[in-house]
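The complex is shown incomplete by one protein chain, all other protein chains being positioned as in the whole.
For clarity, chains are labelled A, B and C in written order, and residue numbers in each chain start from 1.
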Amino acid sequence: MATTARVRVRYAETDQMGVVYYANYLVWFELGRVEFLRGLGYDYSRLENEDGCILPVVEARCRYRAPARYDDRIAIEAWPMALRGSVLKFGYRILRESDDSSTGDATLLAEGETVHVVCDRELKRCALPEAVAARMRAAMAEHDAGA
Amino acid sequence: MATTARVRVRYAETDQMGVVYYANYLVWFELGRVEFLRGLGYDYSRLENEDGCILPVVEARCRYRAPARYDDRIAIEAWPMALRGSVLKFGYRILRESDDSSTGDATLLAEGETVHVVCDRELKRCALPEAVAARMRAAMAEHDAGA
Amino acid sequence: MATTARVRVRYAETDQMGVVYYANYLVWFELGRVEFLRGLGYDYSRLENEDGCILPVVEARCRYRAPARYDDRIAIEAWPMALRGSVLKFGYRILRESDDSSTGDATLLAEGETVHVVCDRELKRCALPEAVAARMRAAMAEHDAGA
Partner (left out) sequence: MATTARVRVRYAETDQMGVVYYANYLVWFELGRVEFLRGLGYDYSRLENEDGCILPVVEARCRYRAPARYDDRIAIEAWPMALRGSVLKFGYRILRESDDSSTGDATLLAEGETVHVVCDRELKRCALPEAVAARMRAAMAEHDAGA
């Protein structure tokens, strides 16, 4: 249902407060939605290059619960929340995983959403390729059933 | 009332869509609130170093209206929206200014808000130094009167 | 001769060591060379859009002398060092300026060079538009005379 991407916190992502700078969570959100699309069998680069279809963000929101720190193991969960016409909404959860993976411990660091408008290369609204849209609706139905 | 910081879009801030990557607007928001504090006579670095007071973000939100492009002249308006206990909220508007400043033309590119919790170095909630809080309340009263 | 661009260190540019992360100096170099081109009467965006001419970097080098810190006033000096065929080399100096501009004090933080190959949109080598090349040679001659 949700796809999980994994990253280590980079030194470049920290700031002088000793924690990850707040704008970087939006970069992680993007890694999550790209992995979600890849999990559907659809690379975002293929969407751009072959279908001429881009997903500019029209709204982004993040609620920060606990700070991420250098070298933390981060899990990024992403799932589609809504697809109506050319408007697409993703949800995200950012978690810190323990280095000892046997425990399965994870701490919620942040939650958020992004809203996208499906556009062609001239930045005009268009529809998602039907193959992607169908898989996304199936993923949403599964997610709702599981929730 | 609102303070305006000005930047040029950097090449590093663009992405392969040919527009500014969405996370960078949160960096611009930060430049705006820092200029707001400086306008109050209070550097953020002084707040951190002398008062031991930091302003971690607990929520950030941005609505994207039109894309910013390389070398655009960007104006960042920032103003305090609320200060209740140790919770502080800022509002922002991101505008593209014409290179011909005589026209005064400006296009709204994005709007947003951030919510902060005033903390000490151990990340425990604390109050803003009263000198800053008083000036911020005065700025908010002025802003409300002007709105 | 050298053109100077000015920036304030952004919070996003610091890391948990409390200083500016080393990759950001290359971003500053770029701001310097863009200002240099603008000073010649030639925007880099015009070079890309009208002349179809890009300047990918083939080598970059930076020597770090002293750390830059949050909110420091940074001056970026940039000048052309060589232009041979389609190969262009820039030199840079990064300085911290005192907030009290009357003193004129400045501390050298870093020095470096970048080497570029002038390319067309298909990433094939080409010549700089002659108008830019001529102004650049004039700037180099002036710089050498002044050195």
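One rule holds for everything that comes next: contacts are C-beta pairs under 8 Å (C-beta built on N, C-alpha and C of every residue); 3 or more make two chains touch, one makes a residue touch a chain.
Nothing here was measured: the structure is a model prediction, and the numbers come from that model.
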Residue touching the undisplayed chain, where the options are B:5, B:23 or B:37: B:23
Residues in chain A touching the chain absent from view: 8, 10-12, 27, 30-31, 34, 43-45, 70-71
Residues in chain B touching the chain absent from view: 11-12, 14-19, 21, 23, 70
Where the missing chain touches chain C, by residue: 17, 19, 22-24, 26-27, 30, 54, 56-64, 67, 123
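Going forward, only the chains that are shown with their structure count from here on.
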Chain contact graph, described as a line, ring, star, complete graph or other shape: complete
Computed distance of Cα centres, chain C from chain A, in Å: 35
Separation of chain B from chain C, taking each centre as the mean of its C-alpha atoms, in whole Å: 28
Rounded Å distance between chain A and chain B, as computed from the means of their C-alpha atoms: 25
Multi-partner residues of chain B (at least 2 other chains): 27, 30
